[in-house]
Every structure is written in structure tokens, then in C-alpha cells.
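The structure appears right after this line, and notes come after that.
Removed: one protein chain of the complex. Kept in place: all other protein chains.
The first chain written gets the first letter, and so on, giving A and B; residue counts start at 1 in each chain.
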Amino acid sequence: MGADVILFFFFGGLAVLGALSLVIQRHPIHSALSLILVMASLAVLYLLLGAEFIAAIQIIVYAGAIMVLFVFVIMLLNAGEEEQTNLSRVTRYIGLPVATALLAEMGWLLYRAWPGDVGVVPDRLVGRTSAVGHMLFKEYVLPFELTSVVILIAIIGAIVLAKKEL
Amino acid sequence: MTDWIANHPELVIAVVKIALLLFIFLTAIAYVVWFERKVIAHIQARWGPYRVGPHGLLQPLADGVKFLFKEDIIPANVNSRFLFLLAPFLAVTLALLAVAVIPFGPEFEIFGTTTGFYIADINIALLFVLGVTSLTVYSVALAGWSSNSKYPLLGALRSTAQMVSYELALTLSVIGVLLLAGSLSLREIVEQQSGRLWGVLPNWYIFPQFVAFICFFISSIAETNRAPFDLAEAETELVAGFHTEYSSMKFAMFFLAEYAHIFTASFLATVLFFGGWQSPFPETPFWQWTLYLPAAAAALLGLYFLLDTFRHPHSTLHRGLITLVGIALLGVGAGLALVPPVLLLVQGPFWFVLKTVAFLFVFVWIRATLPRFRYDQLMAFGWKFLLPLAVLNIIATSLLLVWQAN
Partner (left out) sequence: MVPVSYYLVLSAVLFGLGVIGFLVKRNIITIFMCIELMLNAVNLAFVAFAHAWEALSGHIYVFFVIVIAAAEAAVGLAIIIVIFRNRGSLNVERINFLKW
């Protein structure tokens, strides 16, 4: 029962709990906070997998900027509690069990498809920041520059869409 | 039990370091409030806290007792009690988390293991601190929204927008230092700043990255919601901004978190631009006497306190306290001077604390001197001036580095 096993189960369980809470909660702000919890747990899991740069980017960009945008919009629009979803009887008694069964089968297949002895080596540091940086600027420099154009388009689009008058 | 301790010395050392750092840091936050009130008072030609202890030194204790005994009010129409109570908790947790990676001194040997004056030395320490800073936006947003009242909501929205905007300028201004240091680990950045620049100046990053330092410092003042960027929580503007509806201990937690952020900003400025725990004097034998500066500082402070017993005869209690503190400091100074290993150990933290106190003084000085920004001026300054300045600094630094490499 090494420390990495305990950490995986604790933060994996936390991530699943956060995702369940996201789906079950009625008020969008609680769903947003559950999603932040999921992202934080995933950041720890990335650290367990040796992806230090991606873990930091997940916290800074995803949990610290994108979710702030979500929380901001929820606060501004003052979206109230969600109305009761009226799941039809087909959905409730056939759909949800079948969905759960399909998901369980998908999980089982994934578990069977990958050999169980290929484990996560705790000290294998694959994602050194310098290595990721080298790759970003050497082999993937074209997608990198294109994403900057995408972000520029997104900024302009968001400003134009949300303005009161053009 | 004892052999478990012997087998895991790193764990025990880590626990001891965490306990020590928490104790020292929380006391320091309490006393920086005293420091700020005294400095602002003296700038405004008055005395500040004076009566509670000698020179008002027991004022933080009185404030702490006041916060503990104040009535704890939770307004009846908060949106969500859970979020209302989560916000100050989150603020304090994140504020105290950021100091875990700051190196206060060099590495040293203790009980057979080499360790440093930091709790954790991680490869991505700088990104860690930036990540924690970006998460503090939530405590403000949740506090303002869950209060379900117009002044906190407005204050929280403005404060959140301001923090997110200046976070960009902060991150970009730090990249110049990153280019020069070549590592994200704060301990590594401090060690890269050792040595001399042109034989005379210390090799600190303030000299090549002066523009980045200005950018960083202004962004960190805005990021911590300090004057002149404190529109979101100024009393004349929005009652008290996002923490209007909070009382007693929860307000104290926001207060604590704000001053902890000021400390973190000062720590980062010291580590990134001023060489961290390194002394400005060279290591040559001519300058060996500077090793005794911590002892001299402690002794001089002790002498000042001892002389103070005659100058300010406020009450017997004060006189007794001052005499005790004075004698204790003199003892510390003498002890440091006489025991060389302890003197060498204290060098790093001494210079670090000195530089941090200098930055804290500048923070307080700016608060006492400058008038407040209007909100649109604030946002325009962050987006239209600081952000392009930081980007230009990155471009200039990279060009210079490439030119130097050829």
C-alpha cells in the first residue's frame, strides 16, 4: 500500500465525487465548484503521472481562469436554481440503467484491454517543463502559433458578442 | 516510534519546519499590521498605536482578542451558508499555502541530512505560486456573491476582474527572470543570482530586468488589492467591498489573507529580483566583517530598547517589558557573535528578512502616499500599459539572450 496507491484512490474518488456532485446539484454555482474540485483532483493525478507542467497549467489556466469565467457568468446572470427535470418514465426506468450498464461495460473493457502489470512508475518524470517547452517550440510550433490566432479570434468574438451595442 | 523517526528524518524535519514557519508567519502577519499602522501614522505626522504596549507593540494581541470576542453574525439571507463560510477558509488556506516553496536561506546540515530553509523545493515552484494566486480569486468571488447584497457583489465583481487582469501582467513580467534563470524552481533561481556582475554589483536580476521588476511590483500591488488599487474595498466607495457582511473571526481571516498576500508578493520580489537570501557584500576576506551584521543588528536593537526605558516612562509595566526585550535582544546579539556556526546559519534568513521588510515598507509607503485609482483608470492601466510593457520586456530579453549566445 504505497503512498501512490493511497493518493490515487483518494484523489480519484474525490474526482468521481465531484463529477457526481456536478450532475446532481441543482444550483449552477455548486456545479461550478464541484467542477473546480474535479480539476484540482485531476491536477494531483497528473502529478502522480509525472506531468508536472500539465498539472500546473491545469490549475493556472483551467481551474484558475476558465472556471473563474464560469463563476463570473453565473454570478452576473444570477441564474437561479434549476427547475425540476421531469425525466420521462422511459428515461428513468430504462434509460439510466442501460446507460450505467453500458458505461460499466466500457470500463471493464478498458480494464481488460490494458495489461495489469504495466503500472504507473511514481518517479518517472516524463513531463519536465524544459522538455515540453522544447517540443512545443520545435516540432509543434505551427499548432502553437495557430492556437494564438484561435485565442485572438475567441477574444474578439467574445467582446463583440457580449457588447451592449456594437 | 523513535526508530520510525530515525528512519524517516525528512518527515520529522518537514513537520518541524511547517510548525515553525506557521508560527513565525502568523506572528509576522499580526505584527505587519502594527508596522503598517505605525509607518502610516509617522508619515502622517502622528504616532499611531502607542498605549497598548510599549510603542503599541501589544496592539496585535489586543486586536486578536477583540476579533475573538466579537459577535459572529451570519446574515439571514445569504445565498448559501456553505459558500459564505467557505470563502474566508479558502482565502486563508491559499494565502498560507504559497509560502511553502519560498527559500528563506541556503542549504545546511542538520542531524545528518542536508536540508534547506524551505518546506518544499519543487521543480515548478514559480508556477505553483502563480497557481495559488490565481485560485485566490475564488475566495473574493464567492464571498461577494454569497453575501447576497449589492455592495459586496459589486465589490467582488470589480475585485475579481482587477485580480484576473493584473495576474496576466504579473505572470508575463516574471517570464523575463525565467529566461535568465533557466529554471522554475525558486531555490534554483536564487542560486543562479550568486556571483558578481562586472566585479562590483551583485548578480541579481534587478539589474538586467529593471522594467520587469517595475511591472511585477505594480502588478502585485494591484493583485493584492492594496492602495492605490483598492477601489474594490475602500471605505468611501463600497462600504467594505466583498467582506462587508463578514464579522469577527471570518473578517479577521480575510484580513489575515490580505496581509499574507502582501508578504508573498514581497517574498517573490526578493527571491526573483533581489537575490533572495544572498548578502549584497562579496565573499572576499576583506568583507568578512559583514558576517557580524545580524549580531550587530540584534545588539543595537536591544540597546535601543534598553535606552527606551528612560526615554518613554509610560508605565511600570511598559518599562519592565521594554527592559526585558532589550536584554533578550542583547543576549541574542552576543550569542550570535560568539557562536560562529549559528552566525553562519543565520546569514541567509537575516538578509532575506531585511529585503522583505524593505519591500513591506515600500508597500505601506505607497499606501500612505498615493490617491486611489478610479476603476476604469485601473483596468486601462493594467491592460493597455503593463501588459504590453511586460510583453516588450520578454521580447527584448529573448533578443538579447539570442544575441549574446552568438
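By definition in this document, contacts are C-beta pairs under 8 Å (C-beta built on N, C-alpha and C of every residue); 3 or more make two chains touch, one makes a residue touch a chain.
Everything numeric in this text was worked out from a predicted model, so none of it was measured.
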item	value
Which displayed chains the hidden chain touches across the whole complex	A
Interface residues of chain A (partner: the chain not displayed)	2, 4-5, 8, 12, 15-16, 19-20, 22-23, 28, 31-32, 35, 38-39, 42, 45-46, 48-51, 53-54, 57-58, 61-62, 65-66, 69-70, 73-74, 76-77, 79, 82-83, 85, 87, 96, 99, 103, 106-107, 110-111, 113-122, 124, 126-127, 131-132, 135-136, 140, 143, 147, 150-151, 153-155, 157-159, 161-162
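Note that only the chains that are shown with their structure count from here on.
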item	value
Gap in Å, rounded to a whole number, between the CA centres of chain B and chain A	32
Contacting residues of chain A [partner chain B, same complex]	27, 29-30, 33, 36, 52-53, 55-57, 59-60, 63-65, 68, 71-72, 75-76, 128-129
Residues of chain B that touch chain A when the two form their complex	79-80, 83, 122-124, 127-128, 130-131, 134-135, 137-138, 141-142, 144-145, 153, 156-157, 160, 164, 184
